[in-house]
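Taking it in order: structure first as structure tokens, then the write-up.
Omission of a single protein chain aside, the complex is shown with its protein chains in their original locations.
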Amino acid sequence: MGAHHDDLHDAAEPHGRALRLGIGGPVGSGKTALVAALCRSLGPSLRLGVVTNDIYTTEDADFLRRAGVVDPERILAVQTGCCPHTAIRDDIAANLDAVETLEERFGPLDLVIVESGGDNLTATFSRGLADRQIFVLDVSGGDKVPRKGGPGVTSADLLVVNKTDLAPMVGADLTVMSRDAAAVRDGKPVLFTSIREDRGAHSVAEWVTHMVDAWRREHGEPHHHAVQSAVQSAARQAPAS
Amino acid sequence: MTAVTARALIRTEAAGGGRTRLETLRSDPPLTLRQTGPRRVHLVSTGAGPLRGDHLELGVDVAPGTSLEVRSVGATLVLPGLADTPSVMVVRARVGAGATLHFSPEPTVLAAGCVHRLVVRLSLAEDATVFWREEIVFGRHGERPGRGRARFDATVAGRPLLRQDLLVGEEAVDGSPAVYGDARCVGSTLIAGPAWAPPAVPDVKRERRAALGDGWAALPLAGPGVQVCALGADAVQLRERLRRGEEAAATSPPTTPPATSAPDG
């Protein structure tokens, strides 16, 4: 007896489901701000879900809910037990579960965004969890960060350098950052943003839209693969002894 | 002293007009029963005990549509005895369709050196209602507790509702912050019936929320019931905490929280 088509507990079959976008980066670089911006820009055209991975608390999830950029029910917070990078890389089970719960409750969805807890430069998403990933740096860490590399900077599908409005204040040279990033990223794109000034992060939103379109062309229109758990639960009654 | 075996029985029947009549009230010392109200019975302990080796059984049969209240006059003090077998107290209760049972005896005190087993088998019809309180005190004032094990099995129409063992006086659980902490008494109250049934379409990813206070919690079960559990420094504090939990369980039927949290229940 093989796997049953009516469940979601198998591998992340790409066919007919939402694109899963991971957003990682150091603490405070603007990941949550970017999620909010993407929800603002893409919410009208795409069916969205959001998973947050706060280290402490559900602060990011609460912020997004308060921001009113997406239906609060479509935001789920995952606790990571002190290890944010474990939850997106080594043991992605809880995040996958959250993603699938959203797809099951609200599907079909076009895009599910997973924000990782702020971590160091080595943290990247497992390909089993995220189909595409964005790494968010900010200029206040200094213009040397891209040069230092690390898997996040070098391998993310998109590198976002945020808080450009602060560059003059912290003396960060954006051309240096741009040149260094290009050198280690092998042609993969880099975008500079100030989400404070562009509350929709439009350049990033445009990139994400391309990714969603390409995903859909390759894997088909997302459809609802609910486990019918509500129906099954209703039918479910422990038999009497 | 020789070990005693006793079997007492309480049985109700419907007396017409929605009234309850005590059909059987059979005492068997030291289990002595007294009717103290139209549908109320008190358990009056006669003689000391139970002691090691004693085997006491109480049957409670609440006929469909009737109601019964069982209490006790004083605490049960379980003492060490000579026999090397434990003392055993078994309560078997059946609550019929539409019937109600309120069972709240005074605490069982496990005196130093005792070895006691308490077994409760509670079988409820689909729409029966029950209030069942159990309190265990770890030894008399200032003494180490004897050893005790209480097993509680409650089923609704044959489906398991609650199955629990409480171990007292064992090295592994004594003083463990995971089990009783520094409490000297433990108690629980099962309140069950159709009014406490979980939502018709259960979504277990969103469990019902417990009510919580200092040293007590009212825990909505997976089936139609709530268990109040409490720990206390002494019997008075334990009772007070149980009362709070019972009130919380009785006044606010468990609700389902909105789905804004993670799918972790």
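We just call them A and B in the order they show up, numbering each chain from 1.
Operating definition for what follows: contacts are C-beta pairs under 8 Å (C-beta built on N, C-alpha and C of every residue); 3 or more make two chains touch, one makes a residue touch a chain.
Basically, contacts and distances are computed from a predicted model.
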{"item": "Which of \"Urease accessory protein UreF\", \"Cell division topological specificity factor\", \"Fe-S cluster assembly protein SufD\" or \"Succinate dehydrogenase\" matches, in UniProt, the chain that is not displayed", "value": "\"Urease accessory protein UreF\""}
{"item": "Displayed partners of the chain not shown (whole complex)", "value": "A, B"}
{"item": "Residue among B:112, B:125, B:179 or B:197 that touches the chain left out of view", "value": "B:179"}
{"item": "Footprint left on chain B by the chain that the document does not show", "value": "151-153, 159-167, 170, 172-173, 175-181, 183, 186, 188, 202-205, 207-210, 212, 215-217, 219-223, 227, 229-231, 262-265"}
{"item": "Footprint left on chain A by the chain that the document does not show", "value": "1-4, 6-7, 9-11, 55-58, 78-83, 86-87, 90-94, 96-97, 227-229, 232-233, 236-239, 241"}
